[in-house]
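Rest of the complex left out; these chains stay put.
Here the chain labels run A and B in written order, and each chain numbers its own residues starting at 1.
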Amino acid sequence: MTLLIQDEYPEKLFRDDGKRLDGRDPFELRPIKMEVDVIKNADGSAYIEWGNNKIFASVYGPREVHPHHLAKPDRGILRVFYRMATFSVFDRKRPAPGRREKEISMIISDCLEPVLFLELYPGTSFEIFIEVVDADGGTRCASTTVAALALADAGVPMRSLVTSCAVGKIGGQLVTDLSGIEDKAGEADLPTAITWFNDELSLLQFDGQISQSELEKCLDMAKDALDKIYSMQLDALKRKYIKIQEDAENQGGATEE
Amino acid sequence: MMDIKRVISTIEKGYIEENLKKEKRVDGRGLWDYREFDIKTNTIAAAEGSADVLLGDTRILTGIKYDIGEPFPDTPDEGVCTIMAELLPLASPLFERGPPDQQAIELARVVDRGIRHADCVQTKKLCIEPQKAVYILFVDMYVINHSGNMIDCGGVGSLAALISSHIPEGRWTENGPEWTGGYITGKDIIKELPLPITYGKIGDCIFLDPSLPEQLVCEGFLTISVSSSDITSIQKSGVATFTPEEVKMLSKKAFEIADDLRNKLDLWQYATQIE
């Protein structure tokens, strides 16, 4: 039956004062909070709030591969499982994972793998589980960003962190970090990710309609945004070590951890 | 320190059992003590209600969604409330990917059963127009960290999420259901607050709220859901057996424990105020 409330798109995506509907300037990011070590059972974990997105990631590995036949004799494998909770979106999502979730899982995996030294872990797997519990546009970028943090939290050797952010075009204007409503009502969304060890793009997707010059501008905007998010990732990792240190100090001189 | 990341070793098992025989628990609790509950509600913007509940380190995130559908022919003026659980592989190396396994089904079913017969969800309040349109409420539990006794954690989480809920109010029109502009809230929908009370059994020792190390050692469990006046559900699981006398005693105790918990948690504080 038709739902009571339609999920309707606004007619305009910019306010009269030129700001975006949520009050942001065109190149401004939504508020982002990150925290590592949030799931005790995991080898590494992290949590991100990025606008209304709320996402958990946890890492297990290196560990035995199930099912066994997926194991590779000469290297480890990375498996990413991106999932959305039923209640994370306007219309309840069906519980079984859909094609979109599998596709995004593969994209995130391809995006993170370049920073790992999988050749050092033959026959094993690293598994990253990502659960989007509240979604509001840009979940693949937020998920990539939080997954990289969880890998770092797990102490997995990495060439560098990975950071991800989307840029795009709404109401004819190029903007950074599209919200859910901007993504749906806008013209184009271009998620990117960067592997900092070589400053190259490890995620690049696009759907919509843009010109060559717009693409070039978008890539420049993305770089600025990625820089900002990267420093937040580093802060989140630092806070963990500060906390560990403080906890140790608080326990007095006799700690031997 | 106990390593909850792997199946418990024989030594740990012995240690837990040894202590229980002396009515002691490895985390220092008494036999009939709960770990701490910590509750946050309405944390999920996209949900029509939600609760993030910690019981010790066990963490379950419960969200409410709704749909509108036709009522069942034999209950033409009653909505429906369904409960689902997912044991995210994120939450524990013990959880596997794939469709819900027995443990997830059991979690959902035991929580559901405790609620279903307890005059808890007022299904007649979930009716928009008899025979035409009723609400279908989805109470979906996601286990974020598993440190034992998911059932009692999920039971509290489901109630808290339901109480926190705020569902667009519909009225029936020629064109189908239409939003009135108002909301139905948890205060309208929920009445009784039945709680599942879960005991573990190791050898002859029985105790409340098994932690994960204890749970891995347990031979079986008994969950008794009680409202203020009635037993609303019993579920024995695992291969332990219980004497009839034990069952009678644990049922009596469940009423006391649930009363205490209801007072302490004061779940009605999480009701959403729509001005």
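The rule is simple: a residue touches a chain if its C-beta (ideal position, glycine included) is under 8 Å from a C-beta of that chain, and two chains touch if they have at least 3 such contacts.
Keep in mind that this is a model prediction, so the values were computed, not measured.
Recorded composition of the complete complex stands at A x3, B x3, labels matching the chains displayed.
The rule we apply is simple: only the chains that are shown with their structure count from here on.
Averaged C-alpha coordinates give centres for subunit A and subunit B that are 31 Å from one another. Across the complex, subunit A meets subunit B through its residues 1-5, 39-42, 45, 52, 54, 56-58, 60, 63, 66, 81, 83, 85-90, 92, 95-96, 127, 129-131, 133-136. Those residues of subunit B lying in contact with subunit A across their complex are 4-5, 43-47, 50, 57, 61, 63-70, 84, 86, 88-93, 96-97, 99-100, 133, 138, 140, 142, 144-147, 168, 170, 176-179.
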